[in-house]
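Okay, structure first, notes after.
As you look at this complex, bear in mind that one protein chain is not there, while each of the others sits in place.
Now for chain A:
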Amino acid sequence: MLAYGLKRLLHVIPVAIGVSIVCFMLIHIAPGDPLAAILPSDASAELQAEMRSFYGLDKPLPVQYALWAWRALHGDLGVSIASGRPVLGEILSASINSIILAVAATMIGFTFGAVLGFLAGVFRGTWIDRIASAISMIGVSVPHYWLGMVLVIVFSVRLGWLPAMGGGPGGSDGKAVGWDYLRYLILPAITMSVIPMGIIARTIRSLVADILAQDFTQALAAKGLLTGQIMRHVIRNAAPTAISVMGLQLGYLLGGSILIETVFSWPGTGFLLNGAIFSRDLPVLQGTILVLAMFFVLVNLVVDVLQSAIDPRIQRS
């Protein structure tokens, strides 16, 4: 278990280097001069050159990359061009908000998705299956920014039960546990949960149906186990795959929430990224993408290790 974890950790290193090169290059391939955003268009050539060297933009690309990567390793992702604050601090507080949202959404999505998928798999071909499958189909198909707006119209505008936007009373930084904060989380988390819910429901439906079609579930019945006890075996067999799908969904949500965070003005990484794109804030953009990519790598690692802990065949064979 530990050895497997360490081995997987070693695999992460080349992936991390590759990811950092890709996100460094992506920004440089994108059109537009970052200096244009902070300098007036009639700035003198000297001033332009000075700013260019201040941000290190005058050096060759590999050197820029090496300097950037070296500083990134030491926790220095530069200074935001737009706000003048250290990028790392901005990303950290935004990441916490995004993680809160993504975890809440994954929990909601996994809970409902697992229940729907399990019922659909057990009662395959019946009306229960058709209803559950229809719900999960709607979940993956509905555009979530649209759903977000509908929820806002119903619950914030019409009913006035929940706030339409923002991260809570403390703005983007203050966080505490309590209804005052939770009520801001509910609508964006529900909006974000529908896609993972649909995907998880469909995965678990086919998993459960597969497992129930195998000989061993009949053998379990043949030794007198009751339905509940047999279902425990089914769940245990389905768990490794279900968890890995959940982990991947969590990974997607940590980075893929630009639309939802923008709709709800949720002060997370997606919101930060959106702002950085519009203000051509290169250091923030690079830093955020790097951090999000690393999140994804990390989540994959955790999922792999967890999976091997549950399914004996993965690490032993």
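To be clear about the criterion, a residue touches a chain if its C-beta (ideal position, glycine included) is under 8 Å from a C-beta of that chain, and two chains touch if they have at least 3 such contacts; residues count from 1.
In this section, contacts and distances are computed from a predicted model.
Participant: Absent chain per UniProt: "Peptide/nickel transport system ATP-binding protein", "Transketolase", "DNA helicase II" or "Sugar ABC transporter permease"?
Facilitator: "Peptide/nickel transport system ATP-binding protein"
Participant: For the chain left off this view, which of A:25, A:49 or A:222 is in contact with it?
Facilitator: In the complete complex, the chain left out is touched by residue A:222.
Participant: Using the touch rule from the top, list residues of chain A that touch the missing partner.
Facilitator: Residues touching the hidden chain, for chain A, are 214-216, 218-226, 229, 233, 236-237, 240, 310-313, 316-317.
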